[in-house]
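The complex appears here without one of its protein chains, the remainder shown in place.
On to subunit A.
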Amino acid sequence: MAAVHAWRAARVTPLGELHSPPRMTAELLRMTVQVVLVASLWRGLYAASGTTAGLDRDQAVTYAVLATLALRVRNLDQFAGRDTVIQHMHFGTIVYWYLRPLAPQRYYALRALGEQLYGLVWALAGYAVCLAAGVVQPPKSAAVAGVFVLSALLGQWVMYYVMLVIDQLCFWTLRNGAAMLILIFAQNLLSGVYAPLWFFPDWFITMSGFLPFQATLSVPLSLYVGRIPLSDAGAQLLVQAAWVVALALFTRLLWRRAARRVISQGG
């Protein structure tokens, strides 16, 4: 029987952060600098033009700043805490994940949940400051806000699975540095962090439609700024949900194979 109170394992990453004030200060500094630079960049780009790729200046700045804030949700420094999957594989401490009455996949999910909730607090605090300072625009209506929240939740769910796939690679390769770099670049590019997807050529937008990345950030942020109208929201939410289901099944399969791998290699 699974442990009832094991959900408290979700506090691992937030606790680690709260016990590292310098890391929190660095996080605050990094977030502030990124928001200021991104807002300045997009304001500068729109200085000489009105509406580009279907977005006006305020929409573009709002999109870019929200994307920067959203990245904080799942971008904590687990490496410093020796708590990445690759480190557990390297040090052989992954065996302890298989020696507890809590399945490794459940522990991983709980830990990620804690991490995402903690990151969400940072993102919400940043959002509140940016909203008060007029850097980002509020949603156009309560309906838009509601759909955005739903879409953002699904987006984070997809993000969780994408990160999980990368971590699961460690069970086969013992290294995931290159995959992680590719993921971060692809994630930022294809989810619209570097620039909203409408600035890219059609073939690129079509290609990215076959990948899960735009379901993580691009869809919820586009709903927020109004680039995707509410009338299209249902279809977009369905696509996001489909990615959640597909990735859930895929990662479940990988967990089973990873367990067999640990069993055969002995950690």
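By our rule, a residue touches a chain if its C-beta (ideal position, glycine included) is under 8 Å from a C-beta of that chain, and two chains touch if they have at least 3 such contacts; residues count from 1.
Just so we're on the same page, contacts and distances are computed from a predicted model.
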(message) Since a chain is absent, check the UniProt entry for it and pick the matching name: "Succinate dehydrogenase", "ATP-binding cassette domain-containing protein", "Anti-sigma factor antagonist" or "Protein SCO1/2".
(response) "ATP-binding cassette domain-containing protein"
(request) Please pick, from A:R30, A:R82 or A:R256, the residue that touches the omitted chain in the full complex. (result) A:R82
(request) For the chain that's not shown, point to the residue among A:L41, A:L102, A:V165 or A:A248 touching it. (result) A:L102
(request) Could you list which residues of subunit A touch the chain missing from the display? (result) 2-9, 11-12, 15-16, 19-20, 80-83, 91-93, 95-96, 98-103, 107, 262-264, 266-267
